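Missing here: one protein chain of the complex. Every other protein chain is in place.
Up next, chain A:
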Amino acid sequence: MADPRAGSSSSDSDVVVRLRGITNRFGTNTVHQGLDLDVRRGEILGLIGGSGTGKSVLLRTIIGLQRQAEGTVTILGVTMETATPRERAAVRRQWGVLFQDGALFSSLSIGDNIQFPLREFTSLGKGLRADIAHMKLELVGLPQSAWGKFPGEISGGMRKRAGLARALAMDPKILLLDEPTAGLDPIGAGDFDRLIVTLRDAIGLTVILVTHDLDTLYAACDRVAVLSDRKIYAIDTIPNLVKLGHHWIREYFQGPRGRAAEGTYERNQASGAPDARSAAAQTPTQEQEEGV
């Protein structure tokens, strides 16, 4: 049997998000029961599980949009239930959230969307604010021409990137993503996987992402947490998860789609083709040689 608290051995300062004994209920429907989870600093954690197992609810619990019936949420050492409103507000600025369709404000242009948190939370001058927002636009790989466009005028993939830029506006420590690659074309999804790894390496993010995309799991995630039976059934690297022999996990990773994704990943590894992790590791050094 897997240890559901596989992450609890790591030292306290290394745990960015700690959930203990989380129970979530909707009426009589218990979605989580005594769930524990530790997310380590700087890792990209994938969260998987069948439809309706409560992945989105768990993400909402971490953000505080869904108040759990029992249990505690500790983020960056602050226990959210007992923290003062000011402490909570301080923690809230340390995370960025990307909702499924970007959740951009449709009445604001992309540029204004990205500047929105800066305007609300800082007293930065107009020019610097715009400079920062332009840089974030560049960071998520959007063309500068997207700046003045409105969310209704750009594609779904671009909206996701813009949503990511807004989530990154305040330089959060934690990035939470709900199905970031759903609805993207394979090339766009692959780019997005690489982008997340690049950002993690460059600005030291901790990323929690809910996904059904096997390619994302292989290419971007350091560890994967499996939500099953109202708990985190296991949390580990993919090869180790498969070794557990749990029926659903084997089916998940070794079904036809799982094998295809694994094959792609291994081929890329072998040929040295642009795999997300290695590509990301190269990027900064290359630019360093160019003299910035």
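Rule of thumb we're sticking to: contacts are C-beta pairs under 8 Å (C-beta built on N, C-alpha and C of every residue); 3 or more make two chains touch, one makes a residue touch a chain; residues count from 1.
The working rule: contacts and distances are computed from a predicted model.
Q: Not counting the visible chains, the remaining one has a UniProt entry; which protein name from "2Fe-2S ferredoxin-type domain-containing protein", "Succinate dehydrogenase cytochrome b556 subunit", "ABC transporter permease" or "Urease accessory protein UreG" does it give?
A: The record for the missing subunit names the protein "ABC transporter permease".
Q: Could you tell which one of A:Asp131, A:Asp185, A:Asp229 or A:Glu251 touches the chain left off the display?
A: A:Asp131
Q: In the complete assembly, which of A:Gly34, A:Gly148 or A:Gly263 touches the absent chain?
A: Touches the omitted chain: A:Gly148.
Q: Since one chain isn't shown, list which residues of chain A touch it in the complete complex.
A: Spelled out for chain A, the touching residues are 13, 16, 76-78, 83-84, 86-91, 93-94, 106-107, 118, 121-125, 128, 131-132, 134-139, 144-145, 147-148, 150-152, 168, 170-171, 173, 201-204, 284, 287-288, 291-292.
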